[in-house]
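Only a single protein chain was left out; the remaining protein chains are all shown in position.
Note that the chains take the letters A, B and C in the order they are written out, and that residue 1 is the start of every chain.
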Amino acid sequence: MTQLSWQQLRRFVYDNLHNDDYKSTVSTCVNYLLIALIIGNVAAVLLESVNEFYQLYKPYFDIFENLSIMIFSGEYLLRLWSIVEQEPQEAAWKQRIRWMKSGGAIIDLLAILPAYLNFIVPIDLRFLRVLRLVRLLKLTRYFVSLQILLRVIQREKGSFQAVIFILVIMIVMTASAIYVVENKAQPEAFSSIPQSMWWAVVTLTTVGYGDVTPVTNLGRILGAFITILGVGIAALPAGILASGLANELNMRNQRLEQEFREVLQAKGLDLLHDQVEIERIRKKVGLPKEQTHEIIMQLVREKLLEDQEQEKKHYRFCPHCGEKLTE
Amino acid sequence: MTQLSWQQLRRFVYDNLHNDDYKSTVSTCVNYLLIALIIGNVAAVLLESVNEFYQLYKPYFDIFENLSIMIFSGEYLLRLWSIVEQEPQEAAWKQRIRWMKSGGAIIDLLAILPAYLNFIVPIDLRFLRVLRLVRLLKLTRYFVSLQILLRVIQREKGSFQAVIFILVIMIVMTASAIYVVENKAQPEAFSSIPQSMWWAVVTLTTVGYGDVTPVTNLGRILGAFITILGVGIAALPAGILASGLANELNMRNQRLEQEFREVLQAKGLDLLHDQVEIERIRKKVGLPKEQTHEIIMQLVREKLLEDQEQEKKHYRFCPHCGEKLTE
Amino acid sequence: MTQLSWQQLRRFVYDNLHNDDYKSTVSTCVNYLLIALIIGNVAAVLLESVNEFYQLYKPYFDIFENLSIMIFSGEYLLRLWSIVEQEPQEAAWKQRIRWMKSGGAIIDLLAILPAYLNFIVPIDLRFLRVLRLVRLLKLTRYFVSLQILLRVIQREKGSFQAVIFILVIMIVMTASAIYVVENKAQPEAFSSIPQSMWWAVVTLTTVGYGDVTPVTNLGRILGAFITILGVGIAALPAGILASGLANELNMRNQRLEQEFREVLQAKGLDLLHDQVEIERIRKKVGLPKEQTHEIIMQLVREKLLEDQEQEKKHYRFCPHCGEKLTE
Partner (left out) sequence: MTQLSWQQLRRFVYDNLHNDDYKSTVSTCVNYLLIALIIGNVAAVLLESVNEFYQLYKPYFDIFENLSIMIFSGEYLLRLWSIVEQEPQEAAWKQRIRWMKSGGAIIDLLAILPAYLNFIVPIDLRFLRVLRLVRLLKLTRYFVSLQILLRVIQREKGSFQAVIFILVIMIVMTASAIYVVENKAQPEAFSSIPQSMWWAVVTLTTVGYGDVTPVTNLGRILGAFITILGVGIAALPAGILASGLANELNMRNQRLEQEFREVLQAKGLDLLHDQVEIERIRKKVGLPKEQTHEIIMQLVREKLLEDQEQEKKHYRFCPHCGEKLTE
């Protein structure tokens, strides 16, 4: 094989594994196969934990696990090898190290590492199995919605810190108060503040198992106050996430809309007749159909208004004496 | 009966069953009767499940069920027959097939199908009864608010997918972690990961039955962390739905307002004196009273401003030769 | 007593009981006394239900109850008598009937009616006592925040209807499904669909007492699905209420701000020096301090800009040849 064909191969691998803009039957197949393998792995972990099942099909599980490690290892190496096609000007090792430090690559590594580590240091089998669930995170690469949610969490970091901080303070104080009040009546359940924290968390998050509950009158009054005041705090993260997500999706939509408009205007299409072409652009940009319709209607209206404006600009000269009229 | 009278009858059926714009005493009666029958059916299903009740009134229940099937079957056939009045130009069979594939028609069919199917394949009686609850969905046709909510769910599909996807990942990981930690202390309740998922769901949704709870210290610490972090995710759908619903209702209101304005301006009413006529339009459009008042006040204000503007327009005479300029 | 002094007395009663704009030491005292009496009544109802307490202090409770009824009856009659001062032109009986049909008057009547009814028809004592809690609703008159919340609920009526309608459908369907699945394993807890509804409500609202839980695998899988999907719906009303309340408070603030601005501009105050007068207006309008500061800063800024604009309007005539320059 000559140097050139190696490069062609590397380009081929790069396109199918890294390049999001490149779409072919092969790349689609590769993606679906990898997704299926990840889901299969998760299913295997779940089923192996059912003892009767594991005893029955042990060899098959082992074969599937070994196969999975081989494929995931191969995927990692191929990705590492082909990443240099991203910016052909840059030194290969620099790009490879940069990729290895990216979030996706770290997840890919964590997904296969425990299996290899097990050869050197023996890990508790049950724990090892569960570690394989890290492979689930590999799915992030394939789902836009997951990435959006992660970005929202990233952006609202500050709010979350504040809320979790307050929650911790509330849990500590609540647990201490209930410990003082209930310790004598239930020395088992509220034997110490750390022990009472279990009740505090279960109550403030409104889970309320009922395995530990205050029984004294004072304890119940305290519990009632804490619950009413605390419920608001515990439900805050959801509120923050929800409004953040709404914002993010809104902004993303606006960006898509902007892009769509620009493409439309650049091409100078006849908005009312080139339906096929417009539909093609819409799909490429990724806009929902309804929104597209509205944009086009507005563009048409804007066009009409502009034409009218143009016409109205009369009387730039006095039609009687011909002198120029300033506006 | 001549051909014409058949058509008149079909038109009559169409108006009363399909046509939302047609409102007469007959169509109102038909609608209320059908709604009452649906609710009666649901009540019957609920009551039949109470054994003592069913034993006592078995014959009456059977009569009611047979009557219901006859009416619903008749309704379906009449709808199918009369739908061709919608667009008289089009071929009848095309319209009929299109209608059969619509959501409402499918629900109508599902509401009567199990009863007929039972003649051919015997279905478990209890299951058959519960299937009759599909008839409840027939109500969607009569309630705008339900349709709005469904549209919101439809529109926010993307967010819901993301959230449910994350929830599934969290449930799998949570269940696995608690399985590893609690399996030894409670081999019954946490016997496998799928089994532990029950605890994970009950905890992450903050239902917290308390039938299964962690008892080890490590299990409780893990449970506390998971609960605090997870509560936010589980409550997300509600937040998304709420903001989506607010948006949808807002937009609907704006559309109604726009429509109301247009009708008002088209009729050229005297805004301050034709109260009776305005009230009539308001009711037809379906706007709340308060909002209408605000719109009218604004229209009056706009009118005044416009008049002033009109007056201010300079260059009514050419400032150079003094001749009057026609506009 | 002459006719005139009767009218003066009626005016005095009207001012102290009905007129919100009238503020004197007497009216404040009357209000606080009535509020204290209402709270005292509620406290009495709560304490009477504790048996030991009731046995000990029975006579005192009875005296307090009789005194309360007398005062509340007197209040009702005085309100009814004095309402005619509101619009002296109108016929007295018309105004009295209109007032009797208002929400506040109905609550006032319901607060005293059961006690009188008891003379005619003997009511179960325990039930009679609890009925006295209707007096709690008399507080609505004195708290703006309660009125705001009620207005929000009124305005968002449509959304609530939709949500409660969906909730009912979900509860019926959920209860039916779990009944079919769990009935054989737990014939006691899931003996019929209406019985299973208790579990459905407890689960969908995430209360999760744990007194009834599914035990079969199928039941748990169904329960998990229902919970995840249903949690969003059950939490909707809170989201709608919260966003509605935020809107309402926002609008109220804007109205107050507008009013404040108008008063300020009407009086033509020197914004930077008449601090005492501005503070007086602020209190009267009911604006928070912080917001007032911002409004004043903005008004000052607007003033400055206006002055600059005024100055900039140079060259209305050409300074060289004196001809008028159009802008």
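Keep this in mind: a residue touches a chain if its C-beta (ideal position, glycine included) is under 8 Å from a C-beta of that chain, and two chains touch if they have at least 3 such contacts.
These numbers were taken from a predicted model, which means no experiment stands behind them.
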Where does the absent chain make contact, in terms of the chains shown? A, B, C
Please pick, from A:30, A:139 or A:166, the residue that touches the omitted chain in the full complex. A:166
So which of A:193, A:256 or A:299 would be touching the chain we can't see? A:193
May I ask which residue of C:68, C:243 or C:292 touches the chain that does not appear here? C:243
To test your reading of the contact rule: which positions on subunit B touch the chain that is missing from view? 206-210
Residue numbers in subunit C that touch the chain omitted from display: 42, 45-47, 49-51, 126-127, 130, 133, 136-137, 139, 143, 145-146, 148-149, 164, 167, 197-198, 201-202, 205-211, 234-235, 237-243, 245-246, 249, 315, 318-321, 323, 325
Chain not shown, touching residues in subunit A: 158-159, 161-163, 165-166, 169, 172-173, 176-177, 179-180, 183, 191-195, 203, 206-210, 213, 220, 223-224, 227-228, 231-236, 238-240, 242-243, 324, 326
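Rule of thumb we're sticking to: only the chains that are shown with their structure count from here on.
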In terms of residue numbering, is the interface formed by subunit B and subunit C classified as same (over half shared) or different (under half shared)? different
Rotation angle, subunit A onto subunit C: superpose the C-alpha atoms of these two copies and give the value as a multiple of 5 degrees. 180
What is the distance in Å between the mean C-alpha positions of subunit B and subunit C? 30
Subunit A-subunit C separation of Cα centroids, rounded to whole Å: 41
Going by the contact rule already set, what residues in subunit A reach two or more other chains? 206-210, 325
